[in-house]
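First, the structure itself, so that you have it in front of you.
A single protein chain has been omitted from the complex, and every remaining protein chain is retained in its original position.
So that you can tell them apart, the chains are marked A, B and C in the order they are listed, and the count of residues begins at 1 in each.
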Amino acid sequence: MTLRVAVAGASGYAGGEILRLLLHHPEVRIGSLTAAASAGQPLGNFQPHLPQLAQRTLEATTPEVLKGHDVVFLALPHGASAALSADLDDVPLVIDCGADFRLADAEAWARHYDGEHAGTWPYGLPELPGQRELLRTARRIALPGCFPTVVTLALAPLFRAGLARPAVDVVAVTGTSGAGRTLKPHLLGSEVMGSATAYGTAGTHRHTPELRQNLAALAGGPVEVSFTPVLAPMTRGILAVCGVQVRDHATAEDVRTAYAAHTADEPFVRLLPEGRWPTTAAVLGSNAMHLQTGFDEERRRLTAVGAIDNLTKGTAGNAVQCMNIVHRFPEDTGLTTTGVAP
Amino acid sequence: MTLRVAVAGASGYAGGEILRLLLHHPEVRIGSLTAAASAGQPLGNFQPHLPQLAQRTLEATTPEVLKGHDVVFLALPHGASAALSADLDDVPLVIDCGADFRLADAEAWARHYDGEHAGTWPYGLPELPGQRELLRTARRIALPGCFPTVVTLALAPLFRAGLARPAVDVVAVTGTSGAGRTLKPHLLGSEVMGSATAYGTAGTHRHTPELRQNLAALAGGPVEVSFTPVLAPMTRGILAVCGVQVRDHATAEDVRTAYAAHTADEPFVRLLPEGRWPTTAAVLGSNAMHLQTGFDEERRRLTAVGAIDNLTKGTAGNAVQCMNIVHRFPEDTGLTTTGVAP
Amino acid sequence: MTLRVAVAGASGYAGGEILRLLLHHPEVRIGSLTAAASAGQPLGNFQPHLPQLAQRTLEATTPEVLKGHDVVFLALPHGASAALSADLDDVPLVIDCGADFRLADAEAWARHYDGEHAGTWPYGLPELPGQRELLRTARRIALPGCFPTVVTLALAPLFRAGLARPAVDVVAVTGTSGAGRTLKPHLLGSEVMGSATAYGTAGTHRHTPELRQNLAALAGGPVEVSFTPVLAPMTRGILAVCGVQVRDHATAEDVRTAYAAHTADEPFVRLLPEGRWPTTAAVLGSNAMHLQTGFDEERRRLTAVGAIDNLTKGTAGNAVQCMNIVHRFPEDTGLTTTGVAP
Partner (left out) sequence: MTLRVAVAGASGYAGGEILRLLLHHPEVRIGSLTAAASAGQPLGNFQPHLPQLAQRTLEATTPEVLKGHDVVFLALPHGASAALSADLDDVPLVIDCGADFRLADAEAWARHYDGEHAGTWPYGLPELPGQRELLRTARRIALPGCFPTVVTLALAPLFRAGLARPAVDVVAVTGTSGAGRTLKPHLLGSEVMGSATAYGTAGTHRHTPELRQNLAALAGGPVEVSFTPVLAPMTRGILAVCGVQVRDHATAEDVRTAYAAHTADEPFVRLLPEGRWPTTAAVLGSNAMHLQTGFDEERRRLTAVGAIDNLTKGTAGNAVQCMNIVHRFPEDTGLTTTGVAP
């Protein structure tokens, strides 16, 4: 059986990446492609790298258009998914790339986003303990944000092994595509190239409560999170540098063992050999996450560094991975761990 | 039957791109990987984006290591292929990414490269008239240079239709990976980023005689070539801007018809809709070439603009395409026309 | 006497560059800074690199605000200068960075810009023969476009020596700042980085008639111009590759002599030693133009390659140079030929 799949928000970067992956997915037929202001235009105006779909006309993002598909991916601005999904009851699987259904804490949601909290869907991060099994029967999936994905996976082994103190400091360097095709002055090429800048420190970034939620689940209790994203002159990629104190009893060997144990079976998480550090280039276009740690034993400080492609493992690849799990396809169907480098 | 394939020069950029593609080629098993100074090291030290092969040890580039494979790809410095291939008689198919066997004119070869001309192999550009058929029975293939590939394909339709005057002016903007992983000061990131520079004007670039050879074959007579490569701050991609005078009788309609006719059946050459111009980003990581033309009727000047990924259609993808042709696989096996963008 | 200088369009890139230079100009006091939609905001919101002016409030761009200054620089969208300057009669010196008053041919103007041709002002390219003297008494100056500046200066020596045939082919690689702080999708960092693209071939670019005008003046008759701009992933810089046929009688020595003779006395045009090619990085932030030529004697083809910073010699630096000429300051006052590299 071939799945008929629709993509809402097909004119954006996340939507484009979903389509790029689906084009090489053997179990999928691409159905309706929708957009808001760009409806009526051919997809080729927005995604010149997808020639196979260049002639496809973007439809309006309405329940009528999306109904009748086996899977609907929502790659919409925050808030739009909640309104739309209420009318998608008949769609067997809806996977939301936005933030609407990620948080369990309605108050935290309201503080970081406009409007009312719409609810909580199963969280689409298969590498969390028990989550893969839970996702097998999900009909609605809320994908993690790109930053929480890489940070959670970079720290999960230490927390799962009970070796981490409950306070983490994260600086994550990101490319520009994470901000989408938004026409804002600070995203212009002239502003971005040759420059690095920080934004949203001191717990104000929208991904902070999500990160706190993930780490608390892993730690079995609250975890302090300091998170600073840095915009760097590249289109894709996140490099997350995550610092945490290691509990007093643990040795370097314990730490290494924990990381090896909790990544060994993961098809997309790769713990690099000692002495090699992740680069975002090595995972570009792939669903892989590269991971390395450095442990300063004297100061009991662990630095975990993770690299992902924000559009692939950070969004679209993870979305396809979740669909594969629900539909019992091999988890890497249509996905790769091979980066496009140099 | 699965082909057993070796890559000589696996630690370089071209070798790495061949491997990236072969990893997703269903008819291929990757055999020996060889290198010169880096022999003995794991491939992971050089190609961190290919985790599946990270543990593979690079062997020395010798006939003994390469013999016994069904296909050998040579991604070696100019001159090395000639010496090596003399001892590869038993290998059914050898595809050389270097310049050793590209030129028919021994004198031109000697003028642009050091040493003696080693001979001429069938030229691996399937899109040339009659070439695809010729390649089907080839046992040795000399791949085109990356610049001649995109320029020849950008101008071929006009020459094939007999509409071009025999003099072309080409400026081709290229990323840095075309120069390989060579430790030269002008290739350092600090020199390259934020800067554009020209080099090798006035007919001195090594690709000029090859381009002249190709265009002469298309035109049925000598063609003057002015060629200037420009190094731009990007890793991959060539954007070739090719100017040529159109013969007096031809209309804009004639030109457009010629381009449509001579690209319609090519799986990897895409003539863009009018009003859209090629970008190298749209073909990144793909074997596609995007093409557009502008015709200044008053001055009878045609500007053809082509974009390729220099490592894919410009080298490794084209190599796989040629292998597919020889082995009667569908020509796009293991290849894609989907770029990785943005 | 210190000049009181106003900048209209101070929130944009050209305006910002004028201010950066004026801050180090010993004969100038910075007066009113104006903007359109951004009026009322502090300049620091737009020009964070100019801390000395961060608290200055942008005023509205009106004749009332601009009157009373000794010099007014207009860095406005095309068309705005014409309307405004009609009411600036009392201002002793107005220098327009836009296109409104560049062209002598009203018809060409109307074809490439919207609206009616407003007239022709003295052309602010001091390096043209006789132009420096003419500018000394000018009260209104139309600055050249950034592309015509570098291309004209790259070809002027050959035309002045009577050695050039009247047809030129130009491909000019440019950074993104030339397009200004305009919110257009193709100028987003995500689109620009890692990519090269051509636009406006076949004589359609607005700078083509201006280039034709300049070269015709140098040649003493019409010159055919083919011009293709290429957008590259860098913020600043133009690298222009200019091809032209050399008249039959001329030798390589003649060409070299012509270039040496017609650049020797120019403070900002530097003919590089043989074997060295211009890079845009070497002129970044400076008012210098670097120039080199390659002559293919067999084919009689000269390739002249010029590099400038589009915001400095291409716009703001040239504007200050013109002001210096009018006011009899040393021509390099407040300007430098030192680039910021690497």
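Criterion: a contact is a pair of C-beta atoms (placed from the backbone, for glycine too) under 8 Å apart; a residue touches a chain by one contact, two chains touch by 3 or more.
The model shown is predicted, which means the values in this text are computed figures rather than measured ones.
K.L.:
Using the touch definition up top, pick the residue from B:E191, B:E210, B:D296 or B:D309 that touches the left-out chain.
P.N.:
Only one listed residue reaches the unshown chain, and that is B:E191.
K.L.:
With the missing chain put back, one of C:A35, C:L58, C:A196 or C:A288 would touch it. Which one?
P.N.:
Candidates C:A35, C:L58, C:A196 or C:A288; residue touching the omitted chain: C:A288.
K.L.:
Which of these touches the unseen chain: A:S226, A:T257 or A:T333?
P.N.:
A:S226
K.L.:
Footprint of the hidden chain on chain B, which residues?
P.N.:
Residues of chain B in touch with the missing chain: 13, 175-177, 179, 181, 183-185, 187-194, 233-235.
K.L.:
State which residues belonging to chain C touch the missing partner chain.
P.N.:
Listed in rising order, the touching residues are 13, 16, 20, 23-24, 44, 47-52, 54, 177, 193-194, 235-236, 270, 272-273, 276, 279, 281-286, 288, 290, 336-342.
K.L.:
For the chain that got dropped from the picture, name the residues of chain A it touches.
P.N.:
Considering the whole complex, chain A reaches the absent chain at 169, 171, 173, 190-191, 193-199, 201-204, 224, 226, 228, 230, 232-237, 239, 241, 243, 277-282, 284, 294-296, 298-299, 301-303, 305, 307, 341-342.
By definition in this document, only the chains that are shown with their structure count from here on.
K.L.:
Chain A-chain B contact: same residues or different, taking over half shared as same?
P.N.:
Mostly same residues: over half of the interface numbers shared.
K.L.:
Give me the superposition rotation angle from chain A to chain C, based on Cα atoms, as a multiple of 5 degrees.
P.N.:
Result for this pair is 180 degrees.
K.L.:
So how far apart, in whole Å, are chain A and chain B when each is placed at the average of its C-alpha atoms?
P.N.:
Distance between chain centres, rounded to whole Å: 35 Å.
K.L.:
Can you work out the whole-Å distance between the CA centroids of chain A and chain C?
P.N.:
45
K.L.:
Using the touch rule from the top of the page, what residues of chain C touch 2 or more other chains?
P.N.:
Chain C, residues with two or more chain partners: 190-191, 193-194, 233-235.
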